[in-house]
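Only a single protein chain was left out; the remaining protein chains are all shown in position.
First chain written, first letter: the chains are A and B, and each begins at residue 1.
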Amino acid sequence: MRRAGELTANVLSNPTTLAGLIIITLMIGMALLAPWITTPNTPNPTQMPRDWGAIAVPPGSPGHPLGTTNTGGDVLYGVIWGARTSLRLSLIVVGVTVTVGVAVGSLAGYRGGRIDEILMRIVDVFLSIPELIFALAIAAVLGPSFRNIILALAVVFWVKYARIMRAQVISVKQNEYVDAARVIGDSPLRIFRKDVLPNAITPVIVQATLDMGNIVLVGATLSFIGLAEAGLAEWGVLVSEGQAGISAGRWWASTFPGLMVFLWALAFNLLGDGLRDVLDPRTETSR
Amino acid sequence: MTAADPAGISAAVRTDVVASVRDLRVYFGTKAGIVHAVDGVDFDIRDGETLGLVGETGCGKSVTARSFLRLVPMPPGIAVSGSILFRPRSQCTACGGAGCAVCENTGRVVSDCQHCSGSGCPSCDGSGVETVDLMSISERQLRQIRGDRIAMIFQDPGKALNPALSIRDQLGEVFFTHRSQELLDRAGFGASDADGAGVLVQRHAALRTRGIERMILAVPPLRGKRNALMASADDMIVDALSETQIPNPRKVMDRYPHELSGGMKQRVMIAQALACDPDLLIADEPTTALDVTVQARIMDLISELQERHRTAVLYISHDLSLVRRIADRTAVMYAGQIAEIGESEQIFRDPQHPYTRGLIDAIPSVTHERGRLAAIAGNVPELIDPDPVCRFASRCSYAAAVCETTEPALHVADGEHMVACFLHNAPPGTPAADLPVRARSAR
Partner (left out) sequence: MTAEQIATSGSPAAGADNVLGVRGLEKHFPMKEGALQRVAGYIRAVDGVSFDLRRGETLGLVGESGCGKTTLGRVVAGLTDPTGGGVYFDLDDATRDRLDHLLSADALTEQESGELDRLKGAHRVDHLQGEAWRRFRRNTQMVFQDSFASLNPRHLVRDIVGRPLQVHRESGGSDLTEKVVELLELVGLGRQHLYRYPHQFSGGQRQRISIARALALDPELIVLDEPTSALDVSVQAQILNLLHELQSERNLTYLFITHDLSVVRHMADRIVVMYLGRVAETGSTADIFGHPNHPYTEALLAASPDVLEGEEESSMQALEGSVPDPARPPQGCRFHTRCPVATPICGWELDDVVLWLQDQEGLFDEIAGVERRDPFSGELTFQNEGAAATLAEAIRTGPVPDAMRTALERLEVKGRTVHIAFNPVDEVMLTRRGPGHEAACVLDELPSASS
């Protein structure tokens, strides 16, 4: 408990980290409050509402503060609900990949031997999958949808955590306090839970934070090239829709969602870097 | 010894002193405050002697040693004051380094101070001998001294040697940087080789060639000249390595640090340090990481080489028994200051400072009954903005009122032996009741 307090104070003392945290809070707030700060589209709120009477109007137009796209989609709606989609994407992907990756990596690192070899060969197989091609393949087989993007990313990204965790567990395992716990007579499972896991997980936390940001970047790219449903209220899709209009000077449809993607990724990167500095064992432990 | 010069480093006479530390202070800025790591340290290192600097963790001995070559990182180091006066020697011109009456058979002499031509002036501290203040000379001047006139060896040879360079390259670097002229001479290039090829080779010897120039040198006939240069460098390297009794030096030259044992790596480091015949060798706990039998050999080696090269050695250690064996004189440091300094044997046989006495008593030995090692009570104080009082008072069994209000300075106890303790030198006018008394034992 004491440490959590110290930690938070340290995190908050860094201005860039604080900035990142603020941006994230605002964005998540926007995502969670979406149904209340906008009028949800019917029947499917995740689809952009089309106002056929106000096609490609610039920002500041009545009823469309950020303008509309070539097909009358409200940019503001897209931006706000896009946050929701992005939040869903990053939470699910990061949640799944971290859980699976940590589990596999821990098992491989802690048990070692044959299990380690088998698991690491599996990881090698997954590592050789190029995420873009894989996403395209999934889209080809299962049809383009945002859910499939989530699936594709989850399948490809978990290996990163497995490797990080395995390396950490192997390293932490060598520490004498693990030996000390064994000499006391504690069971391997409890030693893992109390000694190995908490000390090994720090880089995973940092990486997960960074990935919350970067996954959205990748997801936006994938939906930009068309792997998501058309008309989805998602930043990448929006950028794609607005693409045609740019040469004609209609910058707003792509710029605002693009800006959001940038801010989201930036904010999580700032937070992640800040966390890394704070959680670095060298700065953590003072003499 | 006067009040103005309590350490007795009288300005007039000391030409046999190779380095003088005067009122050295090194502070560090931390979150908790300013730590006075080294707080007013004075001592001399005499030509050819080994001075041991002993103390426990946090006493400031390492920082003191590193200050000689400005190796203390600034930040977090701040506010450095004081001076380290260094008197470099050069080769005796009368005998060319072989030894003669002029240089008293050492092969090296001091030069006259440039400012006063030998008569004495403030910049040479009145000694008339060329003196530089290591704390204030430029970075460029310091670099010329580092590795050449003052060398350093460290505790962990594994970390001090570059793992990506072969042994040949590590040592070669020293020779190319500081002895390029000698390399050229040995290879047969006269200073008169003023043609383009000669100049290029000379620049190569001084490590000043760029990529293209090096490519040119790879082409015959220039290649032949370059190879001759390299061969002479190899010879010098082999000589340096054999001096440290490394077997089969030509083979070792091709190896990388990770292929050598701890003892061998330490020998390589010593070879590198002594390559240019420095006037002062600073050894920062060089044998702590080694096994006891290897340690003994390395220490014998250092003694031998020191005698042969007449190098002065500043030997830092936390191990008193070790220092006793290797050092002519010893200085005991506590909490950033010198507590006691004098001839090693005298310090060990008759320690005057209660801390020194406590340290010696704490060493487990036959004469101590088990479970009754004299442990010094308490802990080393935090050195943040310390009060001007005796820093050992809180742990000292002789402490009296004056110890808690005044800071003791080094005073002569007996000839060379100096102590900073009120047991020996009471400030004039202090009432007797406030003074510590020898007879008093446990508080």
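Simple rule for what comes next: a contact is a pair of C-beta atoms (placed from the backbone, for glycine too) under 8 Å apart; a residue touches a chain by one contact, two chains touch by 3 or more.
Remember, predicted model here, so these are calculated numbers, not experimental data.
Here is the thing to keep in mind: the chain we left out touches A, B in the whole complex. Touch with the chain that is not drawn comes from one residue among B:45, B:129, B:376 or B:402, which is B:376. Only one of the listed residues, B:143, B:318 or B:411, touches the absent chain: B:318.
Seen from chain A, the chain kept out of the figure touches residues 2-3, 175-177, 179-186, 190, 194-195, 198-199, 281, 284-287.
Across the interface with the omitted chain, chain B contributes residues 56-57, 247-251, 261, 263-264, 291-297, 300, 318-321, 324-325, 345, 348, 358-360, 362-368, 370-376, 379.
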